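Missing here: one protein chain of the complex. Every other protein chain is in place.
Read from first to last, the chains carry the letters A and B; within each, the first residue is number 1.
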Amino acid sequence: MSASAGLDAARGARTAAPGEVLVEVRGLEVHFPIKSGIIFDRTVGHVRAVDGVDLTIHRGETYGLVGESGCGKSTLGKAILNLEPPTAGSVIFDGVDIASLKGEDLRKERKRFQMVFQDPMSSLDPRQTVEALLLEGMRAHGLDTDKAATHARLRELMSAVGLPPAGLKKYPHEFSGGQRQRIGIARALSVGPDLIVADEPVSALDVSIQAQVINLLQDLQDELGLTYLVVAHDLAVVRHISDRIGVMYLGGLVEESEAGELYDVPLHPYTRALMSAVPVPDPTVEDSREQILLTGDLPSPANPPTGCRFHTRCPWRQETRCDTERPELRVVEVAGASSGHRVACHFAEQIAAGEIERHEVEAELVSEGFGGPDGPPTPPEAYIAP
Amino acid sequence: MSTQRIQPAARHGEPLLAVRDLRVTFGRRGEEPFRAVDGVSFDVRPGQTVGLVGESGCGKSVTSLAIMGLLPTRGNTVEGSAVFDGEDLLSLSAPQMRDRRGADIAMIFQDPLSSLNPVIQIGRQVTEVMERHQGLSRKEAMPKAADLLERVGIPDPTARLANYPHQLSGGMRQRALIAMALACQPRLLIADEPTTALDVTIQAQILALLKELVVETGTAMVMITHDLGVVAGLCDEVNVLYGGKIVERGDRHTLFARPRHPYTVGLLNSIPRLDAPRGEALSPIPGSVADNLPWDSACAFAPRCPNALDVCVRQTPQWDGDDVVGLRCFNPMAVSR
């Protein structure tokens, strides 16, 4: 048995070739009940963390998911792996619906899709050596039968993520942040997955270390033909690492496009605002750039606005449709936009053509939390356009 | 808020705050002392925004806490001077410093939730500062507090005065904190990672607000951040810190267009830019701060430096420059970026 026999064996089961659809997410919803009550818990509402998402990830590509905190991107990532049980919808992974799997069936399937976490310290059990951490997954999936091969595999994993083999005997707290994240990546690789969901893989790291980890992820993808779903709030990082990007707002995708095109031809008003808000380390660009400042805050996902979720903050909002009809993701005919570019905006074409003027938006107050001294938040008042 | 850009005007003249050779050493008994800030000097002039940039552990936050007299009373020694308006802040007694804090010098922290008292209404927290420093009664201060909240862009300010911090969103809390900091019209504002805990669209709002306030009121600002993008748009002068020392200084246009120190260059090359062409691999700085050499006998950055010479590991590089521009490096990068 060769050093990478475990990995090869896992690969043997693969049927899809590069470029084929690996993951197909349809109508995925994750709703968290809001409970209240003194003796008996009563469900008083739902936080719609993920509210109907369709997306497709092809084998060998990196799909980036961006959005701000509270948009449901992390929950979506976990729901795709069924770490957060979806309320509705399906996740077809290489022909198998992960969302409907349970118990032992799901556990066995897990070796094909792995996760890399944001905080490398809290996601590594502090009481286990690196060796025990890496062995655990292999043992759980019966990949550790040959002792010599397992030993070789551990060393191979360490060198793959750029750590010395001597580190196997150490504990997570003896490593720096960047090295810990490498251990987390090695652990995900240990069972030979096809898909890795990386939830904010670099946001807990220092700037100079971020690039090391980003490059490592890319190298590993080239070497092992991995498919990534990268969830992050940093648009520049996501744009750098991804082939395609989905932009999320309040539990739903508002735009999906090839990574370069998203920056060149952003179609959704929210994407535009998001892009314009990212600071660029270049004073000349910063001084000349036109920013679209959004007013107000993200509405509560427990009580999302009617119609288009973004209409309460949208500078291009129209009198009709926006507050009554939830826009579907659709392909639009706009110069520069390819056929894979989808946007959930009723007026995307008109905005791109400059037919609709941008206007000031009165900020609405959004209170956070539920059941504070004032009770549950009141629904936002009907919006009156100026 | 509008989308127009405001050019912060750099005014010259006597510095409002002059920090000289600031050293902060942490050391508990039985432990090796750790020098977090190692001889930091910089000036802040009225109306000027000075940035302190660096990664975690570079001493940027400790610098601000030392100036504000907010370090724990035990377990550390602070040397050097921080002359604010002719008076060395480091030599002031604790009660004298308390009079200065909030009145002449104010600070904004990273985490707006933990910086606000969760059981006291926003209005009272804002008026408290005015009651303390301006001797106003709460009745007099309340309308002023409402004005302040309005000025920092909090909608429906009068009603918000009665809210508790948890009832506001993260962005609104940071606005409330800024309102508190501005309550007594301080001449110097120290902002320690004020937008790190916020989302980008909210960050953009807060940065625009800070910029506007600095221009309107002529307040000097020290901006502490790890985000070079934030610095590029906001600061007149940028100081890059590494291992407790300033390694490079310059006005933002020069520094970003022609960075000289290999660390500054490394930082700029290791972050992906939203507006750069895609497909180019990032060039990270190798290693981590754990590889640092002691400043006493070497350049701390040398083990991670692509430009390092023999001398870099034998001698401490001296500051070559003044209070406007400068560099601490034996073998800086060629000016060709």
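Note that contacts are C-beta pairs under 8 Å (C-beta built on N, C-alpha and C of every residue); 3 or more make two chains touch, one makes a residue touch a chain.
The rule is short, and it goes like this: contacts and distances are computed from a predicted model.
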Undepicted complex member, UniProt protein name, chosen from "Cell division protein FtsQ", "ABC transporter permease", "ATP synthase subunit alpha" or "Septum site-determining protein MinD": "ABC transporter permease"
Candidate in contact with the missing chain, chosen from A:Glu24, A:Asp54, A:Asp97 or A:Asp119: A:Asp119
Candidates A:Arg187, A:Arg309 or A:Arg326 - the one touching the absent chain: A:Arg187
Of A:Lys35, A:Arg155 or A:Lys169, the residue in touch with the unshown chain: A:Lys169
For chain A, the residues touching the chain missing from this view: 78, 81, 83, 107-111, 114-115, 117-119, 122-129, 136-137, 140-141, 162-164, 166-167, 169-171, 173-175, 178-179, 182, 184, 187-188, 190-191, 212
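The rule is short, and it goes like this: only the chains that are shown with their structure count from here on.
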Parts of chain A lying in touch with chain B, wherever the complex brings them together: 68-69, 176-179, 206-212, 214-215, 218, 233, 235-237, 239-241, 259-260, 263, 273-298, 362-369, 372-374
Chain B to chain A touching residues, read off their complex: 1-3, 5, 7, 55-56, 153, 155-156, 160, 163-164, 166-172, 199-205, 207-208, 226-233, 252-253, 256-257, 266-275, 278, 281-286, 288-290
